[in-house]
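Structure in structure tokens, see below.
The complex appears here minus one protein chain, its other protein chains still in place.
Letters A and B name the chains as they come in the text, with residue numbers starting at 1 for each one.
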Amino acid sequence: MVREVSESCVDSLMTEMVACYCNRFYANKPELAARRIEAIGYQVGQQLSERYTMERPRFGDHLEAIKFICKDFWSEVFKKQIDNLKTNHRGTFVLQDNKFPWLARMSVDPSADNVSSVEDYSAPTAESKAAQAMSMHLYFPCGIIRGALSNLGIPCAVSADISSLPACSFVVRIKA
Amino acid sequence: MIVCVAVVGHQNNPLYIQSFTEADDALKLHHIVHCSLDVVDERVNNPKKSGPMLNETFLGMLYPIENYKVYGYLTNTKVKFILVTTDLDVKDADVRNFFRRFHSAYVDAVSNPFHVPGKKITSRTFAERVSTIVKSFGFSSAA
Partner (left out) sequence: MRTEENHNTVEVAVYAEFRSDWTEALKFYEEAYHTLREIVGVTTRLPPIQRLVEIKSVSEQLHFKISTLLLHSGKVTEAVTWFRQHKNTYRRLVGAPEAILVHWEWMSRQYLVFGELLETSSKATQNFPPVILGSSSKPLSEWEYYPAYYYQLAAHYLSEKRSALELAISMSEIPNEVDIGADSVVPSAYVGQFARLLEEGDNVDMLPLTDEGYTHYAVAEGKRFRDSLEIIALLKKAYESYSGIKVQRMSSFCGFQMAKEYFAEGEIGNAKQIFDNIAILYRTEGWVTLLWDVLGYLRECSRRNGTVKDFVEYSLEMAALPISSDTGVQKDTGPAGPASILQREIVHKEVFELVGEASVLTKNEDSSNLKISADEFVQLEVDLVSPLRLVMFASVAFHEQTIKPGTSTSITISLLSHLPLTVEIDRLEIQFNQSSCNFIIANAQKQHYVEDGDTLKQRTETAPTLSLVSNKWLRLTYNIQSDQSGKLECLSVIAKIGSHLAICCRAESPASLDSLPLWTLEDCTQTVPIKDAVLVFSGLKSTQVEEPDPQVDLCLGASGPALIGEVFLVPVTLVSKGHAVYSGELKINLVDVKGGGLFSPRDSEPYSMESHHVQLLGISGPEGEDESQLDSDNIKKIQQSFGLISVPFIKNGDSWSCKLEIKWHRPKPIMLYVSLGYKPNGYEPNNAQMVHVHKNLQIEGKNAIVINHHYLMPFRRDPLLLTKNKEALESDQPEPLPSNQNTVLVVSAKNCTEVPLRLKSISIEEEDGVERTCSIQHGNEELSDPALLVPGEEFKKVFSVNSNINISKLILGTACLRWRRDLGVEEKSASTATLSSWVVTKQKLPDMNVELPPLIVSLECPPYAILGDPFTYNIRILNQTQLLQEIKYSLADAQSFVLCGYHNDTVYVLPKSEHIVSYKLVPLASGMQQVPRFSMTSVRYSAAYQPSNSSSTVFVFPSKPHFKTAASTIFRVEESVANE
């Protein structure tokens, strides 16, 4: 019997976690908040990978492991697979999800923060602020991927980038 | 009878080691487990030799030593499970079954959010589950 978790609960937890770290624990220190969130994701990724690789033979190479992340791992976590996988065959992989569930309910308010930008001429525009807030939500899945891969013996760096909501791509750079 | 089980991390550091003997040879068993890591390394690094068992998590019997037989299991996450038994006639299926149950106990233990990955497993629940699995070794296949 597979135990399941309510998706909306996870969504809310995610939002709350990001909000907590960004606005309460590490307000005004986004790098530290990002680091903490990524670290949480890392541990989650490690533990998930431990469970999801239980019944399968060991991976022969990096590509196999990445494919596992794209297919089985992603299906277990998000009930869908990664839509597109690209690689330069030199240790960089781009995993593209055309409808990343954790971004699916997010939108940019175009009228936001017109007032605040007046006081500081260097204040980021509403758009870049929104992008920053959104990227905060991506540290957790990045951490998950990094945790899973490093637990599989592939140390790497993972970054995310949003082209247009809710599509999202994760760039995995494997450390030599 | 199983005399010792161990979980060894990917840096060959012991994460969990437990012996189940009346006799006081825990240290000797620790040595045996430690030495068996050499065999695991050999098996993993020279996969050609292992032939049909390519990339299987179950590594089979690692080596016979005096009165013991040592079996190994390597997870995808490079964690090794070592089993030391005194039984002379061990069925492969029994060992496989043991490792499968052991693995799931291990996964449950490390999925505990209070467990720090890469650190020793200190969970008491895990220890209890392991001793249950160890006790039922050999009977489960019949049941």
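The definition used in the following text is that contacts are C-beta pairs under 8 Å (C-beta built on N, C-alpha and C of every residue); 3 or more make two chains touch, one makes a residue touch a chain.
Please read all numbers here as calculations on a predicted model, not as lab measurements.
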| item | value |
| --- | --- |
| Given A:Arg35, A:Arg51, A:Lys129 or A:Arg173, the one touching the chain that is not displayed | A:Arg35 |
| Residue of B:Gln18, B:Asn55 or B:Thr86 touching the missing chain in the full complex | B:Gln18 |
| Residues in chain B touching the chain absent from view | 9, 11-14, 17-19, 24, 26-27, 30-31, 34-35, 37-39, 42-43, 49-53, 60-66, 116, 118-120, 122 |
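Basically, only the chains that are shown with their structure count from here on.
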| item | value |
| --- | --- |
| Distance between the centres, which are taken as Cα means, of chain B and chain A, whole angstrom | 34 |
| Residue numbers on chain A that touch chain B, as the complex places them | 43, 46-47, 49-51, 53-54, 56-60, 151-153 |
| Of chain B, residues touching chain A in the complex | 10, 54-57, 74-78, 103-104, 106-107, 110-111, 113, 117 |
